[in-house]
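Only a single protein chain was left out; the remaining protein chains are all shown in position.
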Amino acid sequence: MSGPLGKDLLGLEPLSGDQIRLILDTAEPFKEISERAIKKVPTLRGATIVNLFFEASTRTRVSFEFAEKRLSADTVNVAASGSSVSKGETLVDTARNLEAMRIDMVVVRHGASGAAQFLAERIESNVINAGDGTHEHPTQGLLDLLTLRDHFGKLDGLKVCICGDVLHSRVARSNIWGLTKMGARVAVCGPRSLLPNAIDGMGVTVFDHIEEAIGWADALNVLRLQLERMTAGYIPSLREYNRVFGVSRERLERAGRDLLILHPGPMNRGVEIDSDVADGPFSVILDQVTNGVAVRMAVLYLLSGGRPELAEAAKGGGGAAR
Amino acid sequence: MPDTALTVLDARSLQRTLRRMADEIVELNNGTDDLLIVGIQRRGVQLAARIVSMIAERENATVPQGALDITLYRDDLQTVGPRPVVGPTDIPTDIDGKHVVIVDDVLYTGRTVRAALDELADFGRPRRIALAVLIDRGGRELPIHADIVGRTVSVPPGSRIDVLIGEMDGRDAVVQVTPGTPA
Partner (left out) sequence: MSKLILLRGGRVVDPSQRLDAVADVLIADGKIAAVGARVAEGAPGAEILDCAGLVVAPGFIDVHCHLREPGREDVETIATGARAAAAGGFTAVCAMPNTDPVTDNQAAVGFIVRQAQRADAARVYPIGAVSVGQKGGSLAEFGEMVGAGAVAVSDDGKPVASAHLMRTALEYARTFGIPVADHCEEPTLAQGGAMNEGLMSAKLGLKGIPSEAEEIMAIRDILLARRTGGHVHLCHMSTRGSVDLIRWGKERNINVTAEVCPHHISLTEDAVDGYDTNAKMNPPLRTADDVEALRDAVKDGTIDVIATDHAPHHYDEKEREFADAPNGIVGLETALAVNVTWLVRPGILDVPTLVERMSVAPARIFHLPGGTLRPGAPADVTVFDPAAEWVVEPARFRSKGRNSPYAGMTLTGRVHFTLVDGRVIHRAG
């Protein structure tokens, strides 16, 4: 029952450029559905999807939920705090219980890297990684790619710099894999204490100064700086971070050309990004949110269904549309 | 034995048939007011475009044209293997109160038209929906009939109808293909 993407979407690293292109192309017609009077198609009628969120998340969960509902799936949200996980149930038991309830798909967000794969290896349902630890957040990477492609018309040859806390960012990893597979050139910029030591091995350029990054890039993907990085000793203060690495209008104007600005949210205005940049004419931050629903619909559609055993049964009745 | 192809319509008769269908659409609608012609992806869209330009020639009126991709409304999505490619759906105007004519190349089981009716209903409430098809080959599985038919063909079991459109296939023709037996 594995479609063009396989059973699960765990990350962009295992996908080919063609598979990523298929998801982006499939997302295009899904954009239109959200513009209709009745924002719903019957595609996943009867499918049961569990949104299993072990970490608090508003925007990703809501985006998935809209995507699922617009495809007419039945959805259940399970938040870690409201489930038996808080009573110390292991992830493997959670997986087995979900399996026993005969669900079709699981969208999982978890604080541990590899948790989505762990689940995927233990249940037959399709698993979609909605963020696992500091590993990957593939649907965020895909919506970033879609937003960039919408704007520039192509990804091949595009220069994108990911700015900020790459070390702890699953968004950064999914972006690096997705962009490089689609032929874009990727750089990272941030304090070295927030970049993985071996980052060059992932095929990216490193800029130590945000001015260099702005001078080079066509687009900046500005990562959220988690406030706890300060207490953990990675950076001295948010004030200094903003002064040295903040994406400000002055810095962008000095580049003398327009850069597209992306941010996965939620933003810390005045820390990694200044408000006049976030709200400025080259910010596509809200386009990213809109595209998020379309990309997730595309992923749900491509992973779902396709049960050959039912096709066999339907053959006699001439099940095909034409 | 190789495949045998029987020509149902050649390029000229296809064009002639479409012209008649265009006339019938205008006649059925009593003019071109509130008319919206919607083609079903993919060849229905091409046929709809030709019909719209024929109406423009004869009636000197621009009729709005839309496109429907019914993939997401198919009733067999749970059973088909790899996910079918989804094409664009484009309904350019508000369809409330409109006279919508759905255009498709071949009418067979009726399931595609069922899906198209469901999809159109999600865009609004047209005053009337009519169906125009180039070929009606019989074999309905749903209570659906076409208002305007280009040609009715009786297709023997095992054979199929291929509609070829210049824009996509390089030439205009409708052929009935009977697959040969492997040598």
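Labels A and B are assigned to the chains in the order they are written; within every chain, residues are numbered from 1.
Rule of thumb we're sticking to: contacts are C-beta pairs under 8 Å (C-beta built on N, C-alpha and C of every residue); 3 or more make two chains touch, one makes a residue touch a chain.
Worth saying up front: this structure is predicted, and the values here are computed from it rather than measured.
Asks: Quick check: which displayed chains does the absent chain contact?
Replies: Over the full assembly, the chain not pictured touches A.
Asks: Please identify which residue in A:134, A:147 or A:221 touches the non-displayed chain.
Replies: Counting the whole complex, the residue in contact with the absent chain is A:134.
Asks: So which of A:62, A:79 or A:112 would be touching the chain we can't see?
Replies: A:112
Asks: For subunit A, which positions touch the chain that isn't shown here?
Replies: 13, 90-92, 110, 112-115, 117-118, 132-136, 170, 173, 196-199, 201-202
Basically, only the chains that are shown with their structure count from here on.
Asks: Taking the mean of the C-alpha atoms as each chain's centre, how many Å separate subunit A from subunit B?
Replies: Here subunit A and subunit B have centroids separated by 39 Å.
Asks: Considering only the defined contacts, which subunit A positions touch subunit B in the complex?
Replies: It comes out as residues 3-4, 25-26, 28-30, 32-33, 36-38, 40-43, 46, 71, 301-302, 304-308, 310-311, 313-314, 317-322.
Asks: Where on subunit B does subunit A make contact in their complex?
Replies: Subunit B residues touching subunit A: 69-70, 72-83, 85-90, 106, 108-109, 111-112, 115, 118-119, 121-124, 141.
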